[in-house]
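Of the protein chains in this complex, all but one are displayed in their positions.
Coming up: chain A.
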């Protein structure tokens, strides 16, 4: 009471202030607010700048990987070389190695050059065929073995050009650098230029980058991400199938059923700690348990998937528990009040409301797992794998690669052409992450619309 009277007394004594004049206190407060807003805006500007720089560098380096230099020409598939028995028997045809095909291609290239009237003086036959990738013969062989009826015909084929030639068209290789390069000479590059003018050589979309397997150090032009994409997809499948139900069930138990005591507190603390454990530790764990103890194969998606599941579980559990906690208790009371059992209250009312949060958590966890590299290195996913794994479930046990490991792998190689491949792989990885986030947003919308 005394307070109130003294206050009225004070305000009565003071001259009335105009609303149009701000006092020092208000000015300071407004200045602090303006400063804070400026800091916020500056922070966002910096992050956007960083993102733009990152994206331009990755896109600038990596988009080239999706386009590749091809040599397109008619190739006479000589039956006398490719199918000596003349029976079309696939087993016999398989005996012809890539060397046989290389000869066929060499001949076809010479013919094509002659037809277009391109002079090849001063270049050896080896140098001319050196414009082609070493992978070209293998690709042609696969094509023919897939369709033996082609033998004896002259077909138009698209063959990979050598990585240096490709680099030349993409600006990576110059006449000057070619002088010092044992793999390519300026004369060869001039021939390549003429071939391009004649329409024999061109840059076009390269499906092999997305769907092909990895290739050796000497054939960057043939290296693809197919095995890595498939391996990553298998692992994500395993993570999703294992981590989502286990994580959600664990969270429901901890949040809704478990008694609150020392033990559950301990479990809770440990789950939070697990989320902060460096991922490489999970790799060591996986190596010790799944490979050394359980004897699962190395480099297999099953092991990678299990390790990533362990890594993702805490993330999912924490997100799910937060989502369950956010559901107002009055909803549970309402359900119990009309005689629903605890389980019914949870499945009918709590879970649907928590679903957006659970999905977001799961997808964040999956995205983390998709980009995870360190634990996979420890369980041997870093091995060079060319062969595609089989279809699941057997395929889970076949050696495979993973996208982030493939990026790492590419960056380890000497040929600068792999820099482009690595950036290309990063783009693919980013696209997958964006897709997953888009799915998360879509699912969230769907569930939220059901209020």
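The rule is short, and it goes like this: contacts are C-beta pairs under 8 Å (C-beta built on N, C-alpha and C of every residue); 3 or more make two chains touch, one makes a residue touch a chain; residues count from 1.
One rule holds for everything that comes next: contacts and distances are computed from a predicted model.
Chemist: Which of "FAD-dependent oxidoreductase", "Molybdopterin synthase sulfur carrier subunit", "Rieske (2Fe-2S) protein" or "Phosphate ABC transporter ATP-binding protein (PhoT family)" is the UniProt protein name of the chain not shown?
Modeler: Protein name of the absent chain (UniProt record): "Phosphate ABC transporter ATP-binding protein (PhoT family)".
Chemist: Write down which of A:271, A:300, A:335 or A:429 is the residue touching the left-out chain.
Modeler: Missing-chain contact among the listed residues: A:335.
Chemist: Tell me which of A:37, A:348 or A:446 is the one touching the absent chain.
Modeler: For the chain that is not drawn, the touching residue is A:348.
Chemist: Write the list of chain A residues that the hidden chain touches.
Modeler: The missing chain touches chain A at positions 259-260, 328, 330-341, 344, 348-349, 353, 450-451.
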